[in-house]
Each structure stands twice: as structure tokens, then as C-alpha cells.
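Note that one protein chain of the assembly has been removed; the remaining protein chains are unaltered in position.
Chain nomenclature is as follows: A, B and C, assigned in order of appearance, with residue numbering initiated at 1 for each chain independently.
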Amino acid sequence: MESLLTTPFLTALLAGSLAAGLPLLLAGLGEQMSEKAGVLNIGLEGMMLLGAYCGFLGAWSSGSLWLGFLCGMLGGLALALPMMLLCVWLGLNQIVVGIALTLSAEGLTALLHHVQFSQSYPRLPRVDTLPLPLLSEIPVLGTALFDRHPLVYLAILAVPLLAWLYRSSLLGLNLQAAGDRPAALDAAGISVIATRSLAVLFTGAMAGLGGAYLATVGAGLFVPFMTSGAGFIAIVLAMLGRGRPLWVLLGALLFGLCLSLTTALQVAGLRVPTDLVQMLPFAAVMLLLLFFGRRAALPAALTRPYRRGER
Amino acid sequence: MTDIPQIVGRLLQALLPLLLALACGALLLLLLERDPVSFYATIIERGLLSRLGLQESLTRSAPLLLLAAGLIVAFRAGLWNLGVDGQFLLAAVITAALAPGLAATLPPWLALPLAMLAAFAVAALWAALPAFLKARYGVNEIITTLMMTFLGISLANLLIKLPFNDPATTSPQTLTLATADRLPRLLGSTVHLGLVIALLALLLVHWAMTRTALGLRLRILGANPLTARHVGLPVTGLTFLAFGLSAGLAGLAGAVEILGVWGTVRADWNPAYGMLVIPLVFLARFHGGAVIFFVFVFAVLSIGGETAARRADLPNYFLLVLVALILVFLALTEWLSARPLMRKRG
Amino acid sequence: APAFAQDSEVNHIAVLTPEQPNDFGWNQQAAKAARAVGEALSIDVTLASGLGYGDVRPTLRELAAEGADLLIAHASGYNTTAPEIAEETGVPVAIVDRPDLMQPGLVADYTLSGHEGAYLAGVLATQMSRSATLGIVVSGEPPSWNSQSAAFAQGARASDPDIELRYSVIGPAAYADAAGARRVTDAVIAAGADVIFGQGNGSTFGILQAVETNDAPDGGKIWFIDVIGDKSSIDGGHLLSSVVWNLEPVYRAMIEDLGKGTFGTRGYSIRLEDESLYLLQSEHIPAEVWERVMEVREQIVAGEITVEPKFEAEAVRALMTAVSD
């Protein structure tokens, strides 16, 4: 048993948590901005999936991961665009459209995979990492956290950046007003539609990027339905984050850690049912809410379309 | 009384988006070098016109209608119960675990209702936590019900794999309720009594929500909880009631599916009907009649579509795209029909 | 349809699979076998694929009504449903994993277990491992995975009692979780394994990807042993072998039994003996190793070694603990 407590294994577990958490972090950060602006984006799963497909396709055909990420973002955007059009511009029901978008992404990517890849299952070559100077020398933690693909650092950098944006920029004010009292934002001369559109597009791009990371760095290939519910988990993380990016990061990491824990326990030969371990993060959150229950307030106008002058 | 033009208008409003979605789907089929006409003909022929297919479509509708009934209660009361899939699954497992034992000891007219009651109660209980958090701390129920779904699915699997596992089977599943002990079938068809239960439940819910004092109280709560407090409604009680009824009906859907069709639940089974019914209920604007129509259309599509896809040598994934198209076009026509009013109001 | 069923001649069979038959695995092998049998015996074959794990009653009833003489329900998820429909329509069905439900003339079971092949794979893996550590990564814990995981462990231990085993399940119902598979395999490799025995559907490709992009602790190659199908055509140089299931003899026997009126009186399985189960010989296996493996194969066929299938997840895990302690 002690033989398992080796540097490579611990490193792999930690790196695995990060790898599992990163798509959730990216998509969760994206979702958070939509929610702040008053749009509940239930189509996140679909945006991740299309991002995964496009991201893989881009990286595989161009040979460049970065092009893959770009394609993934475009894929997410491609689904955010109808969301913006239908929900923000026309004010259609966000839950209906969100579910429809997820279904269509599932169907389309599976069809495309069927036509394109189902005979060859192409896979990407090994991903190069960028060791951060000094930090990556730390035992275990160093390689696990600081010898990763550069996108990992960028994603984590996005957390303080977004926190700053929400707290200290005018855009942050606009987003919050769009979610809490859109009529006030409108009266102040800022377009609610434009603000929300921006947020929805950002969500799409981030979800697409998360999906692309999942398919390229995470799996190195694309298979149908490969996000398997990550989008919905990211929605919950964004909501639990109550508008704060740091909480999304913590949630995503906790989630990844639980997944790694499942692996660790099993490899160590401990007989814990996987179903039980998978329940841990959500059970913990529910218990926290139950015992330290507090108003988990969401933006007042969440899911409400805005039409000027409507009483 | 509704007059003829209004009925025609309604029908058009329901059929037009279907036609538009089918047209888009046809384009996609042409791109895939398939014949859209025969594809759609197969769907109709198999899902609606053939005796066998029609029975299947009706059978498939039963759990969907019950889920819809539950969602109508919650949505009208302003509670976004997005956790019906977890409630459904957990209740299904409990039903499957109890039913064989009950059927062995009690007469069927008692055993089946008891199993359904248990399913209703378990699902309602599962929703008590989100209800409590909502009523006590105002914790948003979208978050809690989604989390409870994740938990419910895992718990259901755990139950199947551990306490309720049928030792005779290799893959984990519960004991199986004998075919003879299941819900009786209707008039020699393969449609079971669950369809009648579902239709009755849905109509009852629709009537109660639109025509009774209780329904109005729930709608007031849904429209504005502050108003509910101001006019003196027991907000906490109503929240629990709405959650309980909603989840209970979702649980009943699980029970009916198990008692009418499956007889058992396997580990990792999750039909996730909720994710499909939720948009349908919104599109029907929480109206019982419209829900019946949409659910039936969806059932025909899923029964007939499977055959059509097989005959056209297409993966079933194509149907997902078709359903998504229909949802979007339905939502769009909804918007168009509401627009003249909006425009005048500004 | 019942009129057809009484006719002992089989003109039309239908196979129902949960996923598309392009997975180089469970679904593809069934489709391949059905087509081959159809061609050989000039029988119509209907493939109903991608049906998922939901309710297949509509499809079963429809195929029965369309005149199929045998319905092969190729998923353990269908094994409660199919016998009921057989009862209802009178059309014989073949199911997996429920030998207890067999019914003469109506229901036959073909519980497929590649345990004998997996035992050989265990022997092979032990020979090939430089770190004396093997990994087993599975997408879930269905009986057919369990029996192979267990047999793999037994075969490995028989070859080398001190071999270390690293076992991990990707997650509940993680059939399509390729990224999860990759992550878990990474961890198993980091725990010292240099041969990975992988069982999954879409997730298998994630395992493959992990094997292809990691280095073993000694800097060398990591080997992958697959199950059910043959992925040689998409191999990136790491596919050591596969426990291949050939369903053609199984389906052929069913049809013969139907003709003879003995359908449902016996179960079908895959065995090393009749080549319905075999270990794929890739170019990466050194000749002397292969010879050693074939010796063991002979012993199994001759009955000198018996491999008991273990279908329970608990039993598998117990075996792993016993081995790793």
C-alpha cells in the first residue's frame, strides 16, 4: 500500500483533479457571466460539446492546439449565437431554448463523428507542457500544478481578472444591473440587450474553450456525448459561486479532487462504491446549505427577458 | 366557448412550427442523401397509423404526461423543479423494490396502488430538502433540485447495487415484477392502465390549477411570493405542498413506468425524460390540453423516428436534431403569436 | 408472426444493439457476426442499432411483426424485456447474461464471458511487463467486464504470484467519458503499470490515448490490451493484443438449434476451444512470449486449467486487494 504513495502517482492524481476541474472552471466562469446579466444558459452542455468537437477537429486537422482552442471557442459561439438571438433579442424562454440547443449539439456532433471519425478514431499526439520556472521544481505539486499546458495558467488567471471586472469595472456594473434591474440599466442609457448579448457570447466562447480543452488536452480525441453532464455541473457551480469567480474555481477543483479521490481509493484497492464517492461533492454542498443555510440569492431578473416599457 | 377561428388558429400555431422544423430536417436529410418524404412517411405510418405503433406511442406518453403534470404544479407555483429526473428514478427504484413483495402478499387491486403511493411519497420526500431550503433560507431551487438530481441518480444506483439487488441476476437490477402482476392492459392492447391514470392526473392538475382556490393560491405564490405573504397565504406550507405534489407526480410517473412496462430497474438506467418534458411544458404555457398534444407528438416522433432512422440507415442521433428543431420553432411561433400585443404595448 | 415461428426454417433474424456498430467492440462484433451468418446461410438480417439502454419493447414488437424469426437482444439491458416480448409475440429471442430465463423454443441465453481469453491476456501481460505492475481500467462494472477483470488478474498471478495490480473504474455509467478514461489511465500508469487491460466503449479510446501519450516509469512503451474487438486498423503502435469475441459460431448455433427445435434448451458461450474466443496476435508480441501464452491456451482447452468466471464486482475487487497486498 505505501508503495502507492509515490511522487508520480500523487502527481498524476493532482494533475488529474486539475484536468477534470478545468473544463468545469472554464464553462462555469462563462456561465457565471450570463447569470450575472440575467440569462440562465441551460445550453451550456451543448456549447461544451460543440466546442469539444470543433476544438478537436481544429487541433487535429491543423496540428496546432491553439488553433484547436480557437475553433472550440468558435464552436461554443456558434451555439451561443442562436441563444443570444432567440433568448436575448427575441425574449424566448431560456430553458426551452437551452435544452433545444443541447439536444441539437448532441445530435449534430454525434452525426458528424459518425460520418467523419467512426472508422478511424483519430487521436492527438502528446501535449507539450509549459513548466513555470521555480514553481515547477516543487516536489509533487510542482509537476502536478506548474508543469501544465499554458491554457491551464490562463484559465486560472481569468479568475482574478473576472473578479476585478465584476468588482471594479463599469462593465461589471452593467452586468449586475442587467441581471438585477434591467429597466434601470436601460433608463441609464445602456442597452440591456447589448450587455446581455455580450455575456451570452462570452459564455459560449468559454464553454466552447472548456469543451475544446476536454477533447484536446483532456482526452486527445472526440467521442459522442463525451461531456457526459459536465455542462450541468458547471451550471450548478456557477450558481453556487454567487457571482464570485473564486468560488467557481474552488468548486471546480473540489469536484476534480473528488474524481481523483475515486481513482486513488480504487487503485489502492479500497472497496468504496464509486457511486458513493461521486455523491460526495453534492452531498457536502447540500449539507452545508442545510446547516449554514443562507440566502443564496440569484440575480432578480434571472431568466426574465427584458422588453423596454413592459409593465 | 372557443369559436372555430380560434381553434383553427391554435391548431395552426401548433402545426406550423412542426412543419417548419420538418422542412429544416428535410434539408438535412437531403444533405445526408436520404429521402425526406419516405422518412417522414415512415414516422407517421409507424408512430401514428399502425395499430402497433400507435399503442407504443400511447404507452410512451404515460410517464411523460405524469411528469408534465408534476411540472405544471411546480412551474405555476413559480418553483423551478428541474430535479424531476432524480425524483422519477428514485421512485422507480422504490417501486421496483417493493412491488414484487407486495404483489406476492396482497391482492393486485391493493398491491399496485400501495406501490404507487410509496413511489409518490418517496419522491415527495426527496423534494422536501429543496422545499425546506427554499422556504427557510430562500435558497434558489434551480441549484438545489439540479444537485438533488445528481444525488438521486447516484443513490438510485447504490440502492440497486446493494440492498435491492436481485441475487439471481449478474448485472445489478432489482427483483422483477411478474408480467401478470403488472398494471392491467387496456382492451387487449399493449397499452397499460398507467395511460388512463396519467391522463386523469394531468386533467385533474390542470383543472385544479386553473379553477380552484388552491390552484389560485399556488399561482399567486408563483407570480410573486411577496404578494403571497401580503395577502396572508401560508407561504412555507404552499412551497412544501407544491414541491411535494410536483415531485410526487414525477414519482408516480416512475411507478407507472415500472408497474406498467419494466417490472424492474437496472443499475445505470436513466431515461432522463424530464429534460424533454420540461421544454414541452413551457411551450404549452402550463396548459394541460396543450401538454397532451405536445407529449403525444413527441411520443409519435420517438417511436416512429426510431424505425424511420433504421430504415434510412441513419444513426438515431438524427432524431435529437429533429426534436431540437421542433422546440426552437415552437418557441419562435409562440413569440410570433404573442408579438402583435407586445408591439402595441411597446 | 407466431405462424412463422412454428416454421422451423429461419429466413430472417434481427439484432438489436445499444450503440452504433462502429465501436470496434461490443456492438460492432455483433453486427459483424450477424452479417456473416446472414451471408453464409442466406438469411435476411435486420440491424437495429443505437437503441440506447432505454425501452426496446417497441422495436422488438415491430421487428417481430415484420417477420423476424429470431430476435437477438444484444445488451444485458434488454434481457428482462426481450423474454416478455417473446412470450407475447411467440417469436424466439436470444438474450445475454440471464441463463435462468431460458425457455425451450422461446428464449435462449448467450452469456458472453471472455474470461478464458482474459486469463491468457493476464499471462501475456505479465510476460510483457517490465515493472511487474499491471493496470486494469474499466468504464463500469457490468458482469462481462467483471469476469474478464477477474480472469486477467488470475492469469497474471498464475504467471507471477508477486505481480502488482492497479484496478480502477472510470465512474458510474462512464461509457462515453473518454477524458475520464484518459485521466484514470494516467493515474494507473503513474502508479507503476506498464501494461493496461482496458474495457470500455467510447471511453476505451481515452485509455488508448493515455497509453499512447505516456511513458512507462523506465521510459519505455506502455502496452494496451483491448477486449471484444480488433483495433489493429487504428493502432498507434501500442496495441499489444485483444481478447477478441467472435460471435459468428454463437449466432450460427442459435439458428441451427432453431431449425432442430432445440432452441432454448442450452446456453451459448464463447470459448477458446472453438475459436469463438481468441487472443489477438499482434506484431508486438515476441515469438517466445506468444508460445508461452499458447501453451497456457492448450492447457485451458485440455481442461488442465479451469478458469471460473466471477461476475460480481465485489469478487473482482477482493481479487485485486488480495493481489496487491
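The working rule: a contact is a pair of C-beta atoms (placed from the backbone, for glycine too) under 8 Å apart; a residue touches a chain by one contact, two chains touch by 3 or more.
Convention: contacts and distances are computed from a predicted model.
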Listed names "Sarcosine oxidase subunit beta", "Na+/H+ antiporter subunit E", "ABC transporter ATP-binding protein" or "Molybdopterin synthase catalytic subunit", matching UniProt entry of the absent chain: "ABC transporter ATP-binding protein"
Visible chains in contact with the missing one: A, B
Residue of A:185, A:258 or A:302 touching the missing chain in the full complex: A:185
Residue among A:7, A:119 or A:169 touching the omitted chain: A:169
Residues from chain B at the interface with the omitted partner, ascending: 211-214, 216-217, 220, 223-224, 226-227, 229-234, 341, 344-346
Missing-chain contacts mapped onto chain A: 168-171, 173-174, 176-177, 180-181, 183-191, 300, 308-309, 311
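By our rule, only the chains that are shown with their structure count from here on.
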Contact graph of the chains (line, ring, star, complete, other): complete
Where chain A and chain B are represented by their mean Cα positions, the distance between them in whole Å: 28
Chain C residues counted as touching two or more neighbouring chains: 20, 172
Residues of chain A whose C-beta touches two or more other chains: 114, 224, 275, 278
Contact set on chain B toward chain A in their complex: 32, 80, 129, 132-133, 136-140, 142-144, 146-148, 150-151, 154-155, 157-158, 161-162, 275-276, 278-279, 282-283, 315, 317-325, 327-328, 330-332, 334-335, 342, 345-346
Chain C to chain B touching residues, read off their complex: 20, 46-55, 57-59, 61-62, 65, 76-77, 79-81, 84, 87-88, 97-98, 100, 111, 140, 142-143, 172-173, 311-313
Complex contact set, residues of chain A against chain B: 40, 82, 86, 90-93, 95-97, 99-101, 103-104, 106-108, 110-111, 114, 224, 232-233, 235-236, 239-240, 273, 275-276, 278-279, 282-283, 285-286, 289-290, 293-298, 307-311
